[in-house]
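In this view, the complex is presented without one of its protein chains, the others remaining in place.
Here is chain A:
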Amino acid sequence: MSKAVKLKKGLDIKLVGEADQVKVDSKTPSVVALKPSDFHGLVPKVILKEGEKVKRGEVVFYDKYNKDVKFVSPVSGTLSEIVRGDKRRILEVRIVVDANDEVVQKEAVDPSSISKEEVKQILLENGLWPFIKQRPLDKIADPSVSPKAIFISAFDSAPLAPDYDFILRDQDQHFQHGLNALSKLTEGDVNITVNGNGAPDKAFLNAKNVTINKISGKHPAGNVGTQIHHFNPIDKGEFVFTVNPQDVITIGKFFAEGKYDPSRIVALTGSEVENRKYYKTIIGARLDSVIGDSLTQDNVRVISGNALTGTAVGKDGFLGFYDAHITVLPEGDQYKFFLTEGWLSPGFDKYSSHRLFPTWLMPKKKRRLDTNLNGEERGFVVTGELDKVLPFDILPLQLIKAIMVNDIDAMEQLGIYEIAPEDFALCEYVCTSKIAIQEKVREGLDVIEEECM
């Protein structure tokens, strides 16, 4: 049964630099990387050595604590370097791409004709499982649990977000194939949530064996967490799996063709980059292959993902595993004199959801925002501001405070099982006291994982 929800709370941050709706091929990246840091809590066990050859679709590392979850190379090439950080933690596994494009070829299977266990086995063996995340905890799904539903958000409402209706155009078949595979994993429904204010692509609207829900409103309407909260909330002990639309296609293609296809259409966006288009590239691609020399200046932050939740990777960094979006913002590492551009300025260049700057009268105007913190960290003072941007029946300030004091009972009662850091990204954005709220939410989830799961 499909449902429709209208959200009243939320905030759309309008930034300069949307991508034009044109799909172009990017250069083939010379290097790609798998980053264990894309997967929260993962401790990788690399099975290849530096200098070894690897085929596309061949296992590079697996999860040390869950050996069934494997990660495969998106390209054929040579494992060139394992980049390590503090305590020898693995940050990146870099693979230099070769021209042969050798692929691990498996048999094509119709997912509808095989059992749940077989589907799961195929996903695990071939590095497709990491595309499936779970709530609670917002991490790679635990293969041993049975989710009560699967949620796919058909749109992204974050600032400058890519348009999935455009990305998925003419890919209905693979998408449906992927849905068929996913529907095997749950006793419940596969839910696709489309934008109630948009014109969803037929890949979504014509999808079969799924429940299509509508949600309309401001960001974070497109967050899968918001959608789960409104359509099928998670109680303690329940699980919901979530998958990004493009990853459904990757899964679908594998079942149809028997090989791992890591291709990904990403939107290049942001005020500090030219040639803003949709680029066909691959998971883990080094971003210089997409960005080229399109940057308009040097002092920029290149983000894999969106401006609220993405990872700063630098121009020579690598595309994140789950990302279909690159944002380039100006760095804000300049002092701002208090009367002209600082805290006591008229503020025509500032954007604020608070009515303390005249710019709140022009909410539709697109802005060039930099990465300055616009203030200093303080204790919580202002109340009520977080509630306005969190369209959940959850008390954000109280939940964050429960996390800060490590009160597990309160965290559970206040709804920590329903949330992920990205759901609180807007809270972090609006916070007058500049508190790192997403980080706090993650800390809370870590405590819950350790103590209660």
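Quick note on the criterion: a residue touches a chain if its C-beta (ideal position, glycine included) is under 8 Å from a C-beta of that chain, and two chains touch if they have at least 3 such contacts; residues count from 1.
Here is the rule we use: contacts and distances are computed from a predicted model.
A single chain of the complex does not appear, and UniProt lists its protein name as "Na(+)-translocating NADH-quinone reductase subunit B", one of "Membrane protein", "Solute-binding protein family 5 domain-containing protein", "ABC transporter permease" or "Na(+)-translocating NADH-quinone reductase subunit B". If you put the hidden chain back, the residue from A:K27, A:K45, A:R84 or A:K434 that touches it is A:K434.
In the complete assembly, the contact with the undisplayed chain comes from A:I13, out of A:I13, A:I122 or A:L390.
Per the touch definition above, the residue from A:V22, A:L344 or A:M404 contacting the chain not shown is A:L344. On the side of chain A, touch with the chain left out of the figure occurs at residues 13, 15, 159, 232-233, 235, 301, 303, 307-310, 312, 327, 329, 331-338, 340-344, 347, 350-357, 359, 369-376, 378-384, 387, 393-395, 397-398, 413-415, 421, 425-426, 428-434, 436-439.
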